[in-house]
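Dropping a structure here in structure tokens format, bear with me for questions.
Yeah, one chain of the complex is gone here, protein chain that is, but the others are all in their spots.
For reference, chains read A, B and C in written order, and residue numbers begin at 1 within each chain.
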Amino acid sequence: MYLHLTFVTHHARHGLFFPIGRAVTSTIAPTSAQTNADLAGLYRQMRRVRTFEERVGELFVRGESAGSMLHLSIGEESAAVGVTAAMRDGDTFTTHHRGHGIFLARGADPKRMMAEIAGKETGYCGGKGGSMHIADMGLGHLGANAIVGGGIPAVVGAGLVAKRRGTGAISVAFFGDGAMQQGILYESMNMAALWELPVLFVCINNQWGMGTRIDQATRATALHERAQAFGLAGETIDGIDVLAVREAAQDMADAARVGRPGFLAVECYRFFGHARKDKSPYRSDTEEAEGRARDPLARAREALVAEGHDLDALDAEIAAEMDATIDYAIASAEPALDTMFADVYGPSAPEPEPVSMRLDRILARE
Amino acid sequence: MYLHLTFVTHHARHGLFFPIGRAVTSTIAPTSAQTNADLAGLYRQMRRVRTFEERVGELFVRGESAGSMLHLSIGEESAAVGVTAAMRDGDTFTTHHRGHGIFLARGADPKRMMAEIAGKETGYCGGKGGSMHIADMGLGHLGANAIVGGGIPAVVGAGLVAKRRGTGAISVAFFGDGAMQQGILYESMNMAALWELPVLFVCINNQWGMGTRIDQATRATALHERAQAFGLAGETIDGIDVLAVREAAQDMADAARVGRPGFLAVECYRFFGHARKDKSPYRSDTEEAEGRARDPLARAREALVAEGHDLDALDAEIAAEMDATIDYAIASAEPALDTMFADVYGPSAPEPEPVSMRLDRILARE
Amino acid sequence: MAGLEKLSYRDALRRALADAMREDEDVFVIGEEVGRYGGAYGVTKGLIEEFGADRLLDTPISEPAIVGAAVGAAMAGMRPVAELMYVDFLGMTMDQLCNQAAKIRYMFGGQIGVPMVLRTQGGTGRSAGAQHSQSLEAYVMHTPGLRLAMPATVHDAYHLLRQSLRQPDPVVFIEHKGLYATEAEVDLSRPAPDWGRAAILREGEDLAIVSYSRQVHHALAAAEALSQRGVEASVIDLRTLNPLDFETVRAAVEIVGRAMVVSEGPMTAGVAAELAARISEECFDYLEDPVVRVAGEDIPISVSVALERASVPTAELVLRTAQRLVA
Partner (left out) sequence: MAGLEKLSYRDALRRALADAMREDEDVFVIGEEVGRYGGAYGVTKGLIEEFGADRLLDTPISEPAIVGAAVGAAMAGMRPVAELMYVDFLGMTMDQLCNQAAKIRYMFGGQIGVPMVLRTQGGTGRSAGAQHSQSLEAYVMHTPGLRLAMPATVHDAYHLLRQSLRQPDPVVFIEHKGLYATEAEVDLSRPAPDWGRAAILREGEDLAIVSYSRQVHHALAAAEALSQRGVEASVIDLRTLNPLDFETVRAAVEIVGRAMVVSEGPMTAGVAAELAARISEECFDYLEDPVVRVAGEDIPISVSVALERASVPTAELVLRTAQRLVA
């Protein structure tokens, strides 16, 4: 509990928030063989996310990324992995601008992800989307969004469809603490509760929204209480323990499947700057050090190693897997210019006329 | 308490909501001479509102109103009168589409109001605004709104100004229960709490939003709990007792003036249809009868008459005052057509060029 | 449904929704007061009896989430008809409409579409004031990825809505509040022009009038009056502004050499501007006169009956302008 306690005092000092609800029990290390087996699997996924994000940073440094608006989820792996572990085939979800990890944990191909982040034709969206708009609809991903809160109401619609068709699927909206101040979240939660939809709202509270700390964005930092006030099950969980996150998510997902929508806030810390060029001058080194010390990946690794697991080989294998994504992205071609006019409308419709073609016609007159 | 109790069971039967918070004590009749003096004044204002709204209905029936989108606040007088009684000179406020009563209770001239409702040049807005957009900025009215929830965030800005200038003024947003499902309310309440603004949010819960009963719009009908979850003082009060409403509003206004924003829901009943053409086929006669039995005006009158007051002369005087508003409105002229291009921009700027003038210029070519 | 029958614009819209819902289990309506109340303008009245509350889903007053939920339902495989009670509320929903619905197919590389219809109504005529009387179709026409249909006739109220419900992309379907009560003898079994094709309602050699929605009726009235004086005008009802059937417009303009566009929306940077610019640039050598724009004033709409009426093109203005143009 030591680390946990120091973090509490740290919270007090820096005005970060002591995780409430289950959180207090979440630092107890797993014991049963079962949970260890699970933990190993969860560790593997978290490591893949961590390593992938590190490679995204490398892609940027090498000048091979499409732009610098790349938001790394390092430090938030337990939210992505713990919650998606409670999801099933057929479930749908929407993600935010920091959603690489969630998408990867749901089964995305990191090669095609990296290629999309590089804006290449082999990317999931053929270079049209980029880091903030990667998705594979085949995996139930209803889209990543660059509008804070923009992807939230879609799960209400997906939930309506699941309920009407009785598929037993749930739809999960992932978003950050910053989105807690967007009104559309409350409209969406109200509808989910009113219509008893199989929907889950997951707030990844990494304490920061760009340069604004959660207590600088609101006075009401017990975020789950807002959901409760709208009639949803609401809970805040400490992201330090991926097993605890998965357990909380599992309970909420089970309830959602039978029409009791829920809201889960996962307390974690944004280890690095907001986007690639942000050095976080607005927060103290102490805070960053202590925030980074709350590392769900390191926590899981400790527990497994303490149980005698040797994870070096696994880590190396994952490193190799992710190295390959960079080579793949760099080797891939830019999308052909004529793809630019496709996909604005359905395939059977004529494409928009290029401006140059319009000009040719007008200037051709004699 | 009889009336009150029957209403409770009625609630249970029809799924309307038992007023919580102070409401339970609100049916105790006033005793002290002081409160009676107050009650007499409050009765007078409520009667003026009631009679004015009845005349608005008459204006429509006589075919003299500008359109039929006229929303009467009959049954809600205690909210308008009780809350505005807690306001001071210099306080500002915004109202919704059913705001005639609030504006009148804040000191508006009913003649100019009726003229505006008739779309005449003598109206508060020269016939440009109409029933849903009457205001007298001189009275601190920052506008009536036809967008549900549209006027709410303005009080955040007005609150910022009052706080910065240390005027001691508060800004009050009045809106209906339907606006409780508009996200902008939560964004606004969050800002008010975060910045400790002298702001009050007043929800006039008349149980219906057009043809949708509050429990058909949300599962979370204890509306004040939402405000509490955002860090504001929150309370629900039974509108049957105007003194109780004023008292609750006074406490909240006092707190708001020193930077503790609040939310007050006033439980009442929309006696008539949503707008003039709506006969409310979507609700039962029983419900309407019992809802209309919860009449804050009748309640106040009973109490005063029981104390020996004779109110007939007062009622007659008010009837005469309001009759005159109709004559005034009808006698007033339509706005001159050339006023149409004024007020789009500030007075020093040229007015937009009329289409006909543009056409004259283009067609004049030879 | 063969044979002539007397139908109102409102009834035709209701019929289109009912037929579509009978044919396709996945079609459902979501919006404020669409079920029990039957729609603020009565378009969905009675439908809840046949199709139930699940398929006429009454919502809280939450426009952004209504459109957002429709986007999600469309992505998840159904075909929602979201209703905005007034087009004036579009502003609350433009993020979901323009950043989400309009861009999802493209942003994600064509993986998925958003086959939804956003039904709404606009225009003047009820003294409803500045926030309930607007014509905002230009915002939609300017946004890549959104289709835009605006029926002028009872026949199109039915067929354009049916066609909209077969599109793979989001369609904003804007009715005119001033047309709901208009009636016509129609045979709905008679086919309508294909999706994206304009209708030539009248042919003439002297002038081409291009319009859509309610203003089409002003254009027709003006054409009739002109005809009394021996002047013959073509009248084109665009029906959809995206797709825009410019070829039909071009053909008519190149024959007559004179064009007038009529729109109720504010003139500046509006639909009339696009039509006039397009005709001017593509038919330049055929034009004997400038393309004339008759459109709404660049001002808000007043509640005063007199001011409201004068704020948008009247049949008289359309006629007067046409007369001077051909003079």
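Everything below uses one rule, namely that a residue touches a chain if its C-beta (ideal position, glycine included) is under 8 Å from a C-beta of that chain, and two chains touch if they have at least 3 such contacts.
Everything quoted here is computed from the prediction, not taken from an experiment.
Trainee: Just name the one of A:Ala37, A:Ala289, A:Ala331 or A:Ile362 that touches the chain not displayed here.
Mentor: A:Ile362
Trainee: Considering the whole complex, which of B:Gly126, B:Gly178, B:Gly231 or B:Pro261 touches the chain not shown?
Mentor: B:Gly126
Trainee: Using the definition of touch stated at the top, determine which of B:Leu104, B:Ile117 or B:Ile152 touches the missing chain.
Mentor: Touches the omitted chain: B:Ile152.
Trainee: Given the full complex, what residues of subunit A touch the hidden partner chain?
Mentor: 66-69, 119-120, 127-133, 145-150, 178-179, 181-183, 209-212, 216-218, 282, 334-335, 337, 339-341, 344, 352, 354-356, 358-359, 362-363, 365
Trainee: On subunit C, what residues meet the omitted chain?
Mentor: 64, 88-92, 94-99, 102-103, 106-107, 129-131, 138-139, 141-145, 242, 244, 265-266, 268-274, 276-278, 280-282, 284, 287, 289-293, 297-300
Trainee: In the full complex, which bits of subunit B touch the chain not displayed? Write them out.
Mentor: Touching the chain left out of view, subunit B contributes residues 92, 94, 123-129, 133, 135-138, 142-143, 145, 147, 150-162, 164, 171, 183-184, 187-188, 190-191, 194, 342-349, 352, 361-362, 365.
Following the convention adopted for this analysis, only the chains that are shown with their structure count from here on.
Trainee: Distance-wise, how many Å sit between the C-alpha centres of subunit A and subunit B, to the nearest whole number?
Mentor: Whole-Å distance between the two chain centres: 44.
Trainee: Measure off the straight-line distance from the CA centroid of subunit A to the CA centroid of subunit C, and report it in whole Å.
Mentor: 40
Trainee: Which subunit A residues sit where two or more other chains touch them?
Mentor: If we look for residues of subunit A contacting two or more partner chains, we find 183-184, 187, 190, 194.
Trainee: Indicate the residues of subunit C shared as contacts by at least two other chains.
Mentor: Correct list: 60, 62, 64-65.
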